[in-house]
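Before I ask anything, let me first share the structure, which is written out below as structure tokens.
The other protein chains are all here in position, but one chain of the complex has been omitted.
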Amino acid sequence: MKRFLELAVPIFSWLCGIILLGAVLSVVGYLFVHGWKSLSLSLIFGTTPPLDALLMKRHVFNGLFPAVIGTFSLVVLAVCLAVPVGMASGIYLAEYAGAGTKAILNLFFDIMAGLPSIVIGLFGFSAAVFLNRHFSGNIHPCLLISSIALAFLVLPYIIRTTQMALEGLPLSARMTGLSLGASRLQNIVHVLLPQSLAGVVSGVILAIGRCAEDTAVIMLTGVVASTGIPRSLLSHYEALPFYIYYISSQYTDSEELATGYGAAIILLFICLILFLLAFVIKKRVSYLALYRA
Amino acid sequence: MNRTNEKAVETLFFLSAFFSALLTIAIFGFMLALGLPLFAEGRFFAIITEPWAPHLGHFGISPMIVGTLAISSLSMLFAFPLCLGFAILISVVSRGKIRWLLRKTVEMMTGIPTVIYGFVGIFLLVRLVREFFDAGSGMCVLSASLMLSLMVSPTMILFFCDSFERVPSSYGKAVLAMGGTEIQRFLYVTLPNSWPGIVIGFTLSLGRAMGDTLIALMIAGNAVQTPGSLVDSARTLTSHIALVFAADYESLEFKAIFACGIFLYLFTTLLVITARLLGHRGERWAR
Partner (left out) sequence: MKTKLSAIFAVAVLSLVFCSSPYAAALDAFKGEKGEIKIAGGTAHIPVMKEAAARIMGLNPDIQISIAGGGSGVGIKQVGEGLVDIGNTGRNPSDDEIKQYGLQMFKWAIDGVGLVVNPANSVRSLSQEQVEAIFAGKIANWKEVGGEDKRINLYTRDEASGTREVFWEKALKKGDIAATANFIVSNGAMKGAISQDPYGIGYVSVGHIDNSVAPVTFNGIEPSLQNVKEGKYPIARGLFSNTKGEPAGLSKKFIDYLFTDEGQQLVAEKGFVTVK
């Protein structure tokens, strides 16, 4: 019996490997086989000259340009909102909090990290409606609301990566600055943070990837099928992942569907590169990625 | 930098952490407050037991609760053995370049956006399932859970690998010293010592599978019925929110999606707490 088990384990594990890799390769392969033909400059810019589009002289109608710009602005805004708060919280957790406070805060951030993104989207949406009713009729689900909601979504990753990077520093690194007469804060800013930069940066990159791929939050908080480049924080916007979802259900002809495949390949590339980068910078972020839901 | 500044910055750090933690409660509070009318009128049980038929005044979400549980647990049923096997492949069975390649592939897989699983699901998997089972539309519990299992697998694998690697290598030295193989060491030393990590990885992955919206929304069919078989169309709590959120804000229909939100919140929180408790017990156990 034992002998059999010892023999079975490698066979079983190779079988699992083949099945899983086969499945993933067929997903990615299917996408490429059907989508590579649509990859071209006109996929992004449609019939508008690229330069005119980039300088925002003209609108792009049959290209992905507005969606790319929408996703880009979304990511930048959300990350800018989440990073200061997230890093500050992470620093507090790692460097200041007492054992009791830390345990409680840790629990909260774990719960927050586990929240389904649609729940956060629902929160953002109802907050927007609430504000619209009670404060200003100018507030609608929009780019700003989506960015705030996405910032909530990625806040726990940034907190966690900052915290873990700081906690992972050896005691000697911690003491040198202090023994030279640096204050606690000076030590954090000048010694500890620079040393844990890799961890923090990989967390930020993961957050970027997460913001770029999330669909559930934005579909409740202001993304639309068609609008062009967002003009202000309070306007609607387009986004790549939503475009893919939208096309998958609403395509009217095979050409439109082809742009959906194109968009999927572009988004896949963006996310893979970001995740690869995060892993290259810091090996153990793999662990944190699990906390996304 | 003087002392008051130090204090001020420290307060700022504290406020950030406090605000972030408060947010976690605020999200729950918001949903409770908005969904309250539904619970207040003594309708709590109606929500769990009634069917969903807004034109008849029934706002029960039980089909969606069942849908969520069915799809997520089924996906774990597919994913768990596969991921365990794959993790063993990476940590124990494979060597050198192949091990490195497998690990990199899995790391890359964590970056595949869920909407892409859904997208390919519609055009590839749904068609295959329909043709293979020859019943129904192919948009069903089975399709959704297969895709979900693929979606959660990379993180689950990495988690498993991690918990294998956490077992101190000194533990298994005796096995190797006595002429045992790597496989023997893994089976009799590493695996028994890493079970807390495996359970935690499983629990958190289940939370992810439950919380995912796009895959179920795109390929589970979204019928409001309690699924009776693998090839039945079903709707999850998450898809339900996505499908109904634009209803009239004053209507009970709209309030019902907050009930969905509350259930999702509670389910995932429960899983996180379970994982944490197991983690603590595991730590003590490992010592």
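Chains: A and B, in written order; residue numbering restarts at 1 for each.
Simple rule for what comes next: a contact is a pair of C-beta atoms (placed from the backbone, for glycine too) under 8 Å apart; a residue touches a chain by one contact, two chains touch by 3 or more.
Here the structure is a predicted model, which means the values were calculated and not measured.
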Selected from B:Gly35, B:Gly138 or B:Gly207 as touching the chain missing from the view: B:Gly138
Among A:Lys102, A:His140 or A:Arg174, residue touching the chain not depicted: A:His140
Contact with the hidden chain (one of B:Leu32, B:Leu69, B:Leu176 or B:Leu243): B:Leu243
Given B:Thr105, B:Asn222 or B:Thr238, the one touching the chain that is not displayed: B:Asn222
Where the unshown chain meets subunit B, residue by residue: 51, 54-55, 63, 126-127, 130, 135-139, 221-225, 232-233, 235, 243-244, 246-249, 253
Positions on subunit A contacted by the hidden chain, ascending: 47, 56-59, 61, 129, 132, 137, 140-141, 224-228, 231, 235-236, 246, 249-253, 255
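Convention: only the chains that are shown with their structure count from here on.
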Residues on subunit A engaged by subunit B in the complex (per definition of touch): 5-6, 9-10, 12-17, 19-21, 23-24, 26-28, 30-31, 34, 84-86, 88-89, 91-93, 95-97, 104-105, 107-123, 125-127, 129, 152, 155-156, 159, 183-186, 209, 212-213, 215-216, 219-220, 241, 244-245, 248-249, 260, 264, 267-268, 271-272, 274-276, 279, 286-287, 289-293
Interface residues, subunit B side, partner subunit A - complex: 1, 5-6, 9-10, 12-14, 16-17, 19-21, 23-25, 27, 30-31, 34, 81-86, 88-89, 92-93, 102, 104-105, 107-120, 122-124, 150, 153, 155-156, 158-159, 162, 181, 183-184, 186-187, 201, 204-205, 207-208, 210-214, 218, 238, 241-242, 245, 249, 257-258, 261, 264-265, 268-269, 271-273, 275-276
